[in-house]
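Of the protein chains in this complex, one is absent; all others appear in place.
Going in written order, the chains are labelled A, B and C, and every chain counts its residues from 1.
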Amino acid sequence: GGTTKDSAQQGADPKASAAAPASADPNAPIKEGLKIAFLPKQINNPYETIVDKAGIEAAKEYKGEAKEVGPSDASASSQVSYINTLIQQRQDAILIAANDANAVCGPLKQAMSKGIKIVAYDSDAAKDCRNLFINQADSEEIGRSQVKMLADMIDSKGEIAILSATANATNQNAWIDFMKDELTKPEYKDMKLVKVAYGDDDDQKSFQETQGLLQAYPDLKGIISPTTVGISAAARYISGSKYKGKITLTGLGTPNQMREFVKDGTVQQFALWNPKDLGYLASYSAAALASGQITGAEGEKFTAGKLGEYTIGKDGEVILGAPFVFKADNIDEFDF
Amino acid sequence: MAPDVTAAKPAEGVSVPAGTGRGSLGRFLRWDVLVGMLLVLVFAGGSAGSPGFASIDNLSFALGDLGEIALIALAMTMLVVAAEVDLSVASVLGLSSALVGSLWDAGWAIESIIPLVIVVGAGCGLVNGLLVTRLGLPSLAVTIGTLALYRGLAYVVLGDRAIAEFPQQYVDLAVNDVPGTPVPYPVMLFILLAAVTGVVLHATGFGRSLFAIGAQEEAAQFAGIRVKRIKLTLFVLSGAIAAFAGVVYTLRYGSARADNGVGLELAVIAAVLLGGVDFDGGRGTLGGVIAGVLLIGLLRNLLMLNDVSTEIQSIVTGLLLIISVITPRLVAAVGRRRIPAPASSPPPPES
Amino acid sequence: MSEPGRGEAPLGSPPEQAPPVLALAGVSKAFGAVRALREVSLQLFAGEAHALAGENGAGKSTLVKTLAGVHRPDTGQVLLDGEPVEFHNPADAQQAGVAVIYQEPTMFPDLSVAENIFIGRQPRAALRRIDRATMHARATELFTRLGVALDPEQPARGLSIADQQLVEIAKALSRDARVLVMDEPTAALSGNEVARLFNVVKALREQGCAVLFISHRLDEIFELCQRVTTLRDGGWIASEPVAGLTHDDLIRRMVGRDLDTLYPKQETTVGEVALRVGRLTREGVFTDVSFEVRRGEIVALAGLVGAGRSEVARAIFGVDRWDAGTVEVNGRRLPAASPTAAMAAGLALVPEDRRQQGLVMDQSIERNIGLTGLKTLRRGPVISRAAERDRARDWAIRLQLKFNRLSDAVNVLSGGNQQKVVLGKWLSTRPEVLIIDEPTRGIDVGTKAEVHRLLSQLAADGLAVLMISSDLPEVLGMADRVLVMQEGRLVAEIPRDRATEESVMTAATGRAS
């Protein structure tokens, strides 16, 4: 209970008075000792761990106390329990990678009503339930660029497929929508998306789905796997099968996972933003919010430490930057 | 009409002094009572040691968070007492959630969605029940199958869509407290249902039948108990309650998705087992189960408040389960040792 | 208790100097408040069959389990060849050459009959593999010795109780044991099989095996055994040679008083038909069974083991489906396969397998007795515990049940007392037709007489009783009419005045007519 109660509590809470100040003070200093919590989709997900660790490091720079808490299953319901806990602990800001944009909304609103700043990162929550969304890259940009990248490698010709995470994965679904849209452009008239498969971010399942795709569509030319688990499982399968060299795989992956397959030629290139930068930026934006530098309104600016200045875009979105493309000649420069 | 056979040694059996030490000790140290005591301990410790734990807000939230598990646990308790199990409950919950979403999306009124969904849930239960009673298949196997089937149907219904924006007055019903209490409406409903279930299970003929079926099915059948019909009823009930829990879940989170409640079945079963219900059937109390549900929920809440990581929470839950079955044996062993007769051997198989 | 067990030397008893193969000295065993054995001593000699007699709950099975290593004595000792030993588990006792047939069969339903016999000590071939051929051959050989036609490779599931008992016997024989302990091995057997068993046991005894034999059929004790030890309420009463004892002596030792008659048959007036069965058929089990039972009448259903009598009873009561035919109670036809309807019509069935069918073993006496009265014990929607307890106490007293507390689980009762609980459970429904399958299986003489008196009186009060029994004297002593089944068919109906051992057995074996 108590997830969308916006009555009653407001007056009782001392911090409530500080909630939602009418205007931002861009020159306000970052407060010391801010209590900040990262709530990833799932603890133990290596990608999320990299992001959150970088965020926690960043908090040390501005003398905040940051921590990472979260469920071991990627479910919204567990995240909701954690939000409740974080409210009870009176954190100054909660950073969340939402498993379900709507399901976490009620409790997030309640947190906001108590003066807690909410920053969504990696995966957005519904717009009115958070102050800011730190987007790793513009969703549209990710979706379209993946198609472009694959098209370059297969000369914009042939059947392609997508190997996604779970059917309900918010990010992947958003990107896939843009990919489909991109494919309607005339330059891709010879490329045909034959199937979206779901590997559920599970090695074995992604493996089997890849096999199935290759058997079911013998003329398949390319696969886009916009998920780190999916792309590494697919790469591993292809590298050990007769399809190696015949099929082009790309998508989103971490360099450490993919290094072997880039080196052995299974994969030519794939993309990802720098997850450390994502955590770093999210951490600073939370601090800026909690210190009153910004309120989350469009056009406000803040400085994110070493990353420099960022401007808040439409709907409270801050975009980290363009995704980075990893290839054989640059992959060894990265370790994450 | 019964003949007079009371002549010889009439009082022999009755005159044996009742209530040796073991009985009362054993009764007191039953596991369900221990769970209750543990619960009180957690509560007391939490209130004293963790600011925020005993706040109305937090308790209300923690209770509400247990709502679905608690509801499903009611039906599951009766099933397990009757030596059956329903692993498909979480999938029925998911299917129900998906249906609520897609029907709402299609413009149906919530008032007509809810009964329909409950009927579908009952239908799911009926399928389980028919496979178990008509074909004589073990329910563990059947419901592993329907666990996949019903979850699959949820995806068929809703695919990758997520439906939100349910009418506020229903969301409020799923979320808000009964005025003047820290008890959310679904939990209040649970309390009422639990009272009914408790009476049914422990004080009515139906309840007696369940225990008899669980302990010795054939004997129950020979005593004129309609074993199959009762089991079928239980499965239907379990399906209907799971579907209703799906409605509550959907409204509480304001989000209908095909993957809602994945894995919830193990949480329910863990709570039922922690409450001291014997998985082999024929033994257990509803009070124990309720204490078990609350213990798991409040303990997790307390651990979370103290920033204990989810890994440790998992380990604590597991250990609790193990302790829940080990302790009664230890108590029994100690109890036996205290009695003049040190019985060294296992309970004999016969007379 | 001075020097029990050594009366004057009976015929064929071993020389004095040879110590007993297996002995108990001053053994006590208690379960909670129940003192199942109190300072009991017993000596088993090679080449001698020793009987153990006592009422239900006297402690016979407990003594057996102490010998078998299932229980460890609280005080006292087990002596093997005069040396104290400690059996920590059944395996230890088996190692020492003690083979035990427990009162209730202990089968592995999923294993083959042969494996049931040889489990844990299968004949080995090269590389310690199991030699199945030898195993089956040896099982067949055992069955031939016992004169039964059982297929060693058939799974044990679905064996009748009698067949299970025979497998148990084969298992014990296969051990070539020095001591053979048999706890009511004949309770489920009929005359032929008992005779075969006795021949085999006698042969074993002559080869020097020591035998401990328990039975509630006193004739069997007199036929097989040289010595008898009597227990009463867990205490030792006497150990003496069988020769020179009379039935009445033995009963007096067991019961502590004289018994007037075992078959107190009352004269009754026979009323209208209460149960009518017409051409009842269950394919592959029984065919065209037609008969009627009238009020006040006790009709016995006799036949060899496996003739299908219990199956008929189960079908009438509705536990099994029937394929054709009709069942009427008081003129009203019963629907097929509905025990509930049968009960509502006034039918009651005391089943033959009390552990599986008659009782919920883990539940208390009062719950078991209350189970058939869930509707009548109601006060409003809930069961009245007081009413339940009263009903249980009432019947416990009437049936002279021996128990500690009504809330004790029935599985701690002795076999005979369990049977009484089943009886109480069904009589408390105040039935108009009582079908009772093997009413006194495993019941001591005293109680047997009580059960018989009870049946008589019930009939006199207007109850129609259909009694299935493999105990021929019981059939002859109690029945107004005897129906005989053979291989699933009703082959004869013999009125009381013409029923003799001869006439019934002739019909049952199908030798004449």
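The working rule: a contact is a pair of C-beta atoms (placed from the backbone, for glycine too) under 8 Å apart; a residue touches a chain by one contact, two chains touch by 3 or more.
The rule we apply is simple: contacts and distances are computed from a predicted model.
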Protein name, per the UniProt record, of whichever chain is missing from view ("Molybdopterin synthase sulfur carrier subunit", "Protocatechuate 3,4-dioxygenase", "Autoinducer 2 import system permease protein LsrC" or "Cytochrome o ubiquinol oxidase subunit 2"): "Autoinducer 2 import system permease protein LsrC"
Partner chains on view for the chain not depicted: A, B, C
Residue among A:M153, A:V196 or A:L307 touching the omitted chain: A:V196
Residue of A:N84, A:Q257 or A:S285 in touch with the missing chain, whole complex considered: A:Q257
Hidden partner chain, touching residue among C:S28, C:S41 or C:Q94: C:Q94
Listed residues B:L87, B:V236 or B:M304, member touching the removed chain: B:L87
Touching residues on chain B - with respect to the absent chain: 87, 131, 135-138, 140-142, 144-153, 155-156, 159-160, 263, 266, 269-270, 273, 278-280, 309-315, 317-322, 324-326, 329, 346, 349
Where the missing chain touches chain A, by residue: 43-46, 48-49, 72, 167, 195-198, 202-205, 207-209, 211-216, 218, 229, 232-233, 236, 239-243, 256-257, 259-261
Residues from chain C at the interface with the omitted partner, ascending: 68, 70, 89-91, 94-95, 100, 102, 106-111, 115, 119-122, 124, 128-130, 149-151, 153-155, 283-285, 306, 487-488
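Assume only the chains that are shown with their structure count from here on.
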Furthest chain, CA centroid comparison against chain C: A
Centroid distance [mean C-alpha coordinates] between chain C and chain A, Å: 74
Centre-of-Cα separation between chain B and chain A, whole angstrom: 37
Per-residue overlap in chain A, given as positions that touch at least 2 other chains: none
Residue list for chain C, restricted to those that touch at least two other chains: none
Residue ranges of chain A touching chain B (in the complex, touch as defined): 1-5, 9, 43, 67, 69-73, 75-77, 80-82, 84-85, 87-89, 100-103, 105-106, 126, 166-168, 170, 173
Touching residues on chain B, where the partner in the complex is chain A: 52-53, 55, 57-58, 60-65, 155, 159-160, 162, 164-165, 171-172, 175-177, 182-187, 249, 252-255, 257-263, 300-301, 304-305, 307, 309-311, 314
Touching residues (chain side chain C, partner chain B) in the complex: 29-33, 61, 65, 70-72, 74, 89, 102-104, 106, 317, 319, 339-340, 342-343, 349, 351, 355-363, 367, 370-372, 374-375, 377-378, 381-383, 393, 396-405, 411, 413-415, 418, 425, 427, 430, 450, 453-454, 456-458, 460-463
